[in-house]
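One protein chain is absent from this view; the other protein chains keep their places.
Residue numbering begins at 1 within each chain, and the chains themselves are lettered A and B in the order written.
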Amino acid sequence: MINLYYAYQPIIDFFLLSVGFGYSQQIALRAGVFSIATAGFAAIGAYAVAILVTKTGFPIVGAVVLGMVIAGGAGLVLSLPLARLRGAFQAIATLAFVQIVISLLLFAEDFTGGALGITGIPRVVNTGVLIFIVAFVMYVMWSIGRTGLGRIFDALRQEESVAASLGVNIGRYHAFAFILSGAIGGLFGGLQSLYVFQIEPHNFGFAFMVNVLTVVILGGRTTLLGPIMGAAIMAILPELARPLAEYRPAVNGVILILVITFLPNGVGDEIVFWFRRRRHAAAAANRVKVKEAKNAVTSS
Amino acid sequence: MLSQQILNGLVTGSVYALFSLGFTLIFGVQKLLNFAHGATFMAGAFIAYYCTISGMPFLLAIGLSMVATGVIGIVVDLVAFRPLRKRGNAEFPALVSSIGVDLVLISIAQQVSKTQVLNFPFGTFPVKFFNFLGLRISLLQIVILATVAVLVVLLIFYLKKTSFGRQVRAVATNERAAALLGVNVQSVFLQTFFIAGALAGLAGVLIGLLFNSMQFLMGEPYMLRAFVVVVIGGLGSVPGAIVASLMLGVMQSLTVAYLPSGLTDAIIFTLLFIVLLIRPNGLFGDANAVAGGTRQ
Partner (left out) sequence: MPSLHLEGVSKHFGGLKAVDGITMAVPPGEITGLIGPNGAGKSTVVNLISGVLSLTHGDIRLGGASISTDRADIVARQGVSRTFQNIRLLPEATVLENVMIGFHRREQSGLMANLFGLRAALREQREFRDRAHALLERFGLDEYAEFEAGNLAYGHQRRVEMARAIASEPAIVLLDEPVAGMNDVESDELATIFRELANSGMGLLLIEHNVGFVTRLCKQVYVLDSGRMIAAGDPHEVTRDPKVVAAYIGTSKH
């Protein structure tokens, strides 16, 4: 058992980090924001922590919290100009945001080490820490789902005009979604810094963006299970498809096309929906039975 | 020195135009972002390269590569876009599935090239320089400018003067109305994808020649620049894309020459951001298209 854990530990840790970034991506999509800014938020969190810890001797926990706050703040700042944009334009604007972050990281060599990045970050994050923090984020996502906030996000995604007609301030809730996406992305960016020892700007480029998007598309955009399923598939797939290892991007690409075409809600969401429908069908059948019984009593 | 930089910028910008035209054309008719456009561009360079080193005459290699990338464009439409369009509200799903195609193409190119940087064999294109008015211009640069100019004129002629062009513009304005008027929308889509793919492929070959270096990820920065171009020029606007491409090419060449290295990207993407905020329809787009009398 212990040996098994050590053998698979990197995969488990990779899975946990992916789940975290997945939630950052998911909360934006759930609120109907076509944001692909998670890579930028993760970069901000990762560099904030790396710089604070290696260059200023800031306490590690404080650095992670500060990184999260800065990335959340970046989400807020980003949401303000984006309030007027929708769809493709939102996607492009968030993509531009990621490019700006990366090019500034490359440019500000004195702080960021330029293309070489920052090395010598203390490796203090382990599987336990990751599990604890993923669990905390899941609790928050679960809370959002069972309070009014989640319902408003769902409404904004499905039909913005309805939300507005019921008094929902669209800009404000899109800003919440961006702040949450930023904070969660920044938090896990910081954890990644403290896990991998060394970070560089290109860790957060196009490939990162595609991976995070894949996690949520595969898993699902609305349920708690979504990013977990997506990240699990992404973590296990390379193990299962070893002969195709060289063509891994192609395999990911084909999966993306197949899932978005034939299982547009994602594997995790579909599973949850299936159970939900079954439960409702059972409840409906039960109601019919109760009604028939009542009718039988009254007619006799 | 300044005019030399501007000249070089115009040459790069003209290739951007070739690349971005297809991208903006697809957005114009489908309102969808094709993220596989960068990989199509890379495929153009790769196919021309492998045809050339297998002994094919260079012009034939270019022609073949354009046909092949045109076909790739059609495949993108059939595989990634058409099934989603049927379902409606394809904006986000299409972005995802075109990323999927992008990954497949990149992965194949990576394996074919064994992750190596490829160069066209020496002499594929004659290396010749001319001097006039103190400017140094290569034969290749002249050929690129001329090719792009001719193709742009042809494309505009095609869109404005032929019946196909009228159909494309009808679909771009109102897909449903166009279909009711008897326009075969699917065939318009396929044709625009073929043209877009072929232009991207040619852009790939020209960039491969210009910098004499090609690798499987070469499409990515051009893809990102296409976003800048189409936003500044107005998503879907052909003249906007041309002007914005040339502007971007010149701006980039000037920032590289006169500003600290590494700031170029930050500047052009900040510019994109600002344009999106001030004029989401681009500097040359229709400013009224967004508002329509709604309360903000």
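Methods note: a residue touches a chain if its C-beta (ideal position, glycine included) is under 8 Å from a C-beta of that chain, and two chains touch if they have at least 3 such contacts.
Predicted model, so just to flag it, every value in this text is computed and none were measured.
Of the listed residues A:5, A:142 or A:274, the one in contact with the hidden chain in the full complex is A:142. One of A:159, A:246 or A:292 touches the chain omitted from the figure, and that residue is A:159.
For subunit A, the residues touching the chain absent from view are 139-140, 142-144, 146-149, 151-152, 154-155, 158-159, 161-170, 176, 222, 279-280, 283-284, 287.
Here is the rule we go by: only the chains that are shown with their structure count from here on.
One inter-chain figure worth recording: subunit A and subunit B are separated by 31 Å, centre to centre, where each centre is the mean of the chain's CA atoms. Contacts from subunit A toward subunit B in the complex involve residues 29, 34, 81, 84-85, 87-89, 91-93, 95-97, 99-100, 102-104, 106-107, 109, 114, 206, 210, 213, 217, 246-257, 260-261, 264. Here subunit B touches subunit A in the complex through residues 27, 31-33, 79-80, 83-84, 87, 91-93, 95-97, 99-104, 106-108, 110-111, 220, 224, 227-228, 231, 235, 260, 262-266, 269-270, 272-273, 276-277, 280, 296, going by the rule given at the top.
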